[in-house]
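Note that one protein chain is taken out, while the other chains of the complex remain in position.
Each chain gets a letter, A, B and C, in the order it is written, and its residues are counted from 1.
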Amino acid sequence: MKNKIILMGTDTVAGVAPQIMKAIIRASNAKMLPYGNDSYTKNLKKVIRKVFEKNDLEIIPMMSGTASNALAISSFLKSYEMILCHDEAHINRDEGGAPEFFSCGGKLINIINNSGKLTAHDIENKINKINFKNKEKSKISGVSITQLAENGTIYSTDEILQISKLCKKNNIYLHMDGARFANALAFQNKLSPAEASWKIGVDCLSLGATKNGALAAEVIIFFNSKLAAEAMHRIKKTGHVIPKTRFISAQLYAWFKNNLWLELAQKANQKAKYFSDKISKMNDFELMYPTHGNEIFLKVKKKIYEEILKLNIVPNLWSKVDNNEFEIRFVVSFDTKMAELNKILSRLKKLNSECKSVV
Amino acid sequence: MKNKIILMGTDTVAGVAPQIMKAIIRASNAKMLPYGNDSYTKNLKKVIRKVFEKNDLEIIPMMSGTASNALAISSFLKSYEMILCHDEAHINRDEGGAPEFFSCGGKLINIINNSGKLTAHDIENKINKINFKNKEKSKISGVSITQLAENGTIYSTDEILQISKLCKKNNIYLHMDGARFANALAFQNKLSPAEASWKIGVDCLSLGATKNGALAAEVIIFFNSKLAAEAMHRIKKTGHVIPKTRFISAQLYAWFKNNLWLELAQKANQKAKYFSDKISKMNDFELMYPTHGNEIFLKVKKKIYEEILKLNIVPNLWSKVDNNEFEIRFVVSFDTKMAELNKILSRLKKLNSECKSVV
Amino acid sequence: MKNKIILMGTDTVAGVAPQIMKAIIRASNAKMLPYGNDSYTKNLKKVIRKVFEKNDLEIIPMMSGTASNALAISSFLKSYEMILCHDEAHINRDEGGAPEFFSCGGKLINIINNSGKLTAHDIENKINKINFKNKEKSKISGVSITQLAENGTIYSTDEILQISKLCKKNNIYLHMDGARFANALAFQNKLSPAEASWKIGVDCLSLGATKNGALAAEVIIFFNSKLAAEAMHRIKKTGHVIPKTRFISAQLYAWFKNNLWLELAQKANQKAKYFSDKISKMNDFELMYPTHGNEIFLKVKKKIYEEILKLNIVPNLWSKVDNNEFEIRFVVSFDTKMAELNKILSRLKKLNSECKSVV
Partner (left out) sequence: MKNKIILMGTDTVAGVAPQIMKAIIRASNAKMLPYGNDSYTKNLKKVIRKVFEKNDLEIIPMMSGTASNALAISSFLKSYEMILCHDEAHINRDEGGAPEFFSCGGKLINIINNSGKLTAHDIENKINKINFKNKEKSKISGVSITQLAENGTIYSTDEILQISKLCKKNNIYLHMDGARFANALAFQNKLSPAEASWKIGVDCLSLGATKNGALAAEVIIFFNSKLAAEAMHRIKKTGHVIPKTRFISAQLYAWFKNNLWLELAQKANQKAKYFSDKISKMNDFELMYPTHGNEIFLKVKKKIYEEILKLNIVPNLWSKVDNNEFEIRFVVSFDTKMAELNKILSRLKKLNSECKSVV
C-alpha cells in the first residue's frame, strides 16, 4: 500500500487557522462599503497601531505577498533608481520581476555572499563602489532585507541596527520583507514588534499572514507614513484593490487578536526545531543553517533526494550544489501534526539505514 | 429614532453566498500544492470547459476584477498598440489606468456616445479614422465591451455579433468585461454561456463572481487559447499569483455547480426589476435605461438625492447632469431582502409626497 | 517631361539654415567633455535665460520632438495620474504613445471639439466631471496645449492666461508643445518670449528648432525649475542623452543668436500667408482656418487631391471629411522658395480650370 503524500516544501500548502476562518464567516454576513471603507479595515488599523506602538503609521491590506513587497518597494524606488538586496532574496529570485515592474524599471542590485544575509559591511562596500563614479547624486534609494532571512535564520536586532544606521547615513530607506516576521519574533521571545521593526530603523514592512494561518492576507505597514501616499494611488493601477477588502482585514484582525500570530508561529517553530534536531542526527542529512524559524535546510545526495520523493514526502528542491548533491528545504506549518513529523522521521530513518549501501 | 443605513450603491457591499462559504471552509482543511497546482483548480478548469462547451480554452483564476480586465487586455495589447472602448467603460474610468500599466503604456481609445454601449458603426468609424493616416500597419489590436453594459443594459447577441465580425475583418481581438455576465445571461434565459461568448466571437472574457455571491473570485477565460501564453507569465510579474489559489478555485467551482451563478443572478435581477418598476412610477424618479440586470439608473433632482441620503439610503452618485440634476444608481444583490427594498420604497414614497412642495 | 516633386506636407522636409550649419562645423573641430558638460551647453543655458528673461529656469537639450514632449510631460505626470489635452494633439495622435510610456502608463484625457484648440471652459468642464466622483483627491496633474495649435492658428495670450489661471486654481501644471512656438511668436510681433510663456503661466515648454532651421535640435525649458529634477534622471533611462551634446547646443545657440529663430519663422509665415491668400481664392480650395503661421489647411474634393499628387506636388493628407472630401495641409518652410510656391500655384490654377468639368 502506498504512503499518503506529505507536502513539506512550503508553508503555503497549509490550511487556515480556525480562529481566522471564523472571522471570515462572520464577515460574510454583513453588508459593508467596499474598497477598505469598512469597519473591519478601520479596526485593523487601530490594532496594528497598538501592536506596533506607533500612531503615525499607515497600512495597506493586500492579498499577495509578491504584490505587498513590490508595492512597498515602489513607494521609494523611482524608475531611475536602484535598491540593494541579497542575490537570493525572494524579491530578486522568486517574484518574476514584480518590483521592477511596479517601479517601472527600477533596478535591484544584488549582493552575493554565502551567508544568505546582507551585512552592513557588504552594503557599505556596494554603495561606495556604485557612488564612486557617480559622486554628485547617488541613485541608490533603499535596501531590502528578509526576516527570516533567505536561509531561514533571523537577522539579529543588532545586525538590523547596523544596516539601518548605514541607511540613515546615506539617506536611503530600509524595507523588510516580513513573510516570516512572526516566526522571527516568536524565536526572539522577549522582543516586541516595535523593537523588531521601526525602533531599529525599518521604514516599511511587508508583513505576511498567509504563511502563518491566513487564507490570503498580507499587510504593508509604512512606519514612515509619507511613503504611503504614492502606494495608495499605485494600488489601484496595479489591480490590487480588492472590492470586499473587509475579508482581508477580518483575517488580519483575528490574526493579531490575542497574539494568535505569535502563537501560531511559536507552534511552527517548535515543531521545526524538533524535526531539525532529529533529522540532523541522521547520517545522510547535513543541516546547513541553524533552525531559527520553521524552515530546515539540508544538504543531501541526489540519490537520497530521489528516495525521499519515492516515500511520498515532498520537500522543496532548493538548489544544486553539484550534480550529485542538492540542497533541500523542509517547512513546518502551524498545522503540521507531530504525528506527521514522526512518520516522516521514521520513514527517513528506515531509508537512512537502507541507503548506506546505495550511496 | 434613526433608520439603519441601507447600502444600495454597488453589489460589492453584499456578503457571500452560503454555498460558496461552505466551499471555502472545506478547502481550508486540506493541504494542497500552492500556485494553482491543486485539485480545485484542475477541477475548475474542467467545469468551465464543460459549462462553456469548449475544450481548448485556458483559464486564470484571479482575486481582483480590475486585474482580471487588465491582464486579459494586456494579452493582446502591446506597449505600442491601442484598443477601443466606450468612454464610460470601467476599464477606462474606474480602474486607475491598470490596462495602460499592465500593457506598459498601451492606449485606450475612447468612443463617446450617449447610449452607454459601443456599436459596430461607431467602432468602424473610429478604426477608419485612425487607419486613414496609418495605412500600412494599424496599431489597433482589439475592442473591449462590457456585459452588462455601462448603463446596466445588455448587449444583444446580434449587437455583439456585428462587433465581432468587424473585429475578425480587421484582424483584432474582442474582449468582454463580464463583471455582470451572469446577470446578462440570466436576463436572456434561453442563451447558453457559449452562445453568449465565444460562439459570437468573444476571444477572452473577464468573468466576475465577486459581485454575484463570491468573497473574491474572478476568472479570465481565454477562448482563444494562444492569448493565454503571455498572461500566464505576466500574472507573476504583476503580483497576482495568490499562493493558496485553491481558495479562489473553490469559490468558482461552487459558483458554477448546480448553476448557482445563474440562480443568484436571477434573484438579483428579479428583485431589481421589481424595485425599478415601483420607483419609476414615482414622480421624482426618472428611469434612464430599461432594467435588464441588477442596476437601476435614475435621474433625480439634487435636492431629492440629498433627501435620500438623509433617509440613510445610499445609492451610487453616478454623474452630474447639471448643477441641479444628478444621475444615481441603485444596485440590487443576490442577498438583498425584499423587505429591505420595500422599506426603501416606502421611505421614498413618503419623501416623494413631502417633496412636491420642496423642489 | 515630368515635373520635379515638390514636398509640401511638413516642415521637416526642409534643410538646415546656413548659420546653424556653420555652428555645427565649428563644433566639430574642438574636443569637449561629453554629456552636456561642454561650454556650448553652458552658453546655451545663459542665452535661454536671457532670451526668456528668467534666471531660475532649467533646460534639457534634446534631439527629438516626441521625446521632448514626453520627457517634459513625465516630469509632472505620475504613473497613476492623468493630463488633459486636445483629441487632435500631436502628443495624443502622432507620438505612438510616448507620453504614456515615459510616465509608465499615465493617462491622456482627450477633449474633443471642432476648433482644434482647448478652451478654459472645456477644461473646467472636464475637470469637474472627473473630480465629481473623486472628490478627495484629484488625479489630474496637468494640461498640455500646442502653440501653434493643431489647426495652425495661435492661442492668444488671453486664451492661455485663462487656461493657466484654471491650472493654478486646480493646482496642476501647464505644458506647452512649442514645436512651432517661433512661428506663433513671429505672428504676434510685439510679444516677447517671456510674455508668450512663463509670464502667462506656462510651467514648461518643449521648444522645437528642427522644424525651423535646425538639423535636429529641441530644448525643454522648465520655467518651474523643480520640475527639472526628475527629468534630469529620466533622460538617461529613456536613452536620450546624446554623448556629444555640444552639437545640439551649438545648433540652438546659433538659432537664438541675432534672433535667427524669429527671422526664420517670419520668413516661413510670410510665404505661407502669400500662398494661403492665393490658393484660397481658387474655386476648388476651401481655406479651413486663418493662416497664422506656416501651415495652410484646405478642404478639397478627393478627385482634386489625386490630381495634385499627379502634378508631383505632395501636401499632407490630414483627415477625411467623407469619402469624397479630404482635408489637406501645405507647410511652408524657412527655405521654401517663392519660385516654388508660384510654380505650385500656377500648376494648381491650371488644374483648377481643367477640373471644373471633372468634379
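In this section, a residue touches a chain if its C-beta (ideal position, glycine included) is under 8 Å from a C-beta of that chain, and two chains touch if they have at least 3 such contacts.
All of these numbers come straight from a predicted model, not from anything done at the bench.
Undergrad: What are the shown chains in contact with the chain that isn't displayed?
TA: A, B, C
Undergrad: For the chain left off this view, which of B:139, B:302 or B:347 is in contact with it?
TA: Checking the options B:139, B:302 or B:347, the one contacting the hidden chain is B:139.
Undergrad: Using the touch definition from the top, which of B:43, B:79 or B:259 touches the missing chain?
TA: Candidates B:43, B:79 or B:259; residue touching the omitted chain: B:79.
Undergrad: In the full complex, which of C:233, C:257, C:320 or C:349 touches the chain missing from this view?
TA: Checking each option in C:233, C:257, C:320 or C:349, the one touching the absent chain turns out to be C:233.
Undergrad: Which listed residue, B:50, B:169, B:233 or B:337, touches the chain dropped from view?
TA: The one listed residue touching the chain not shown is B:233.
Undergrad: What residue numbers in chain C mark contact with the hidden partner chain?
TA: 7, 10, 12-16, 21, 24-25, 28-35, 63-68, 70-71, 95-98, 101-102, 210-211, 215-216, 233, 236-244, 247, 335
Undergrad: To test your reading of the contact rule: which positions on chain A touch the chain that is missing from view?
TA: Within chain A, the residues touching the omitted chain are 79-80, 82, 96-97, 100-101, 104-107, 110, 112, 128-129, 132-133, 139, 317, 319-320.
Undergrad: Across the whole complex, list the residues on chain B that are touched by the chain not included here.
TA: Residues in contact with the chain left out: 78-81, 104-105, 139, 230, 233-234, 236-237.
What we mean here is this: only the chains that are shown with their structure count from here on.
Undergrad: Please identify which chain has its centre, taken as the mean of its CA atoms, farthest from the centre of chain B.
TA: Chain C.
Undergrad: Starting from the mean Cα coordinates of chain A and chain C, work out the distance between those two points in Å.
TA: 52
Undergrad: Express in whole angstrom the distance between the two chain centres, defined as the mean CA positions of chain B and chain C.
TA: 41
Undergrad: Could you list the positions in chain A whose residues touch two or more of the other chains?
TA: Chain A, residues with two or more chain partners: 233, 236-237.
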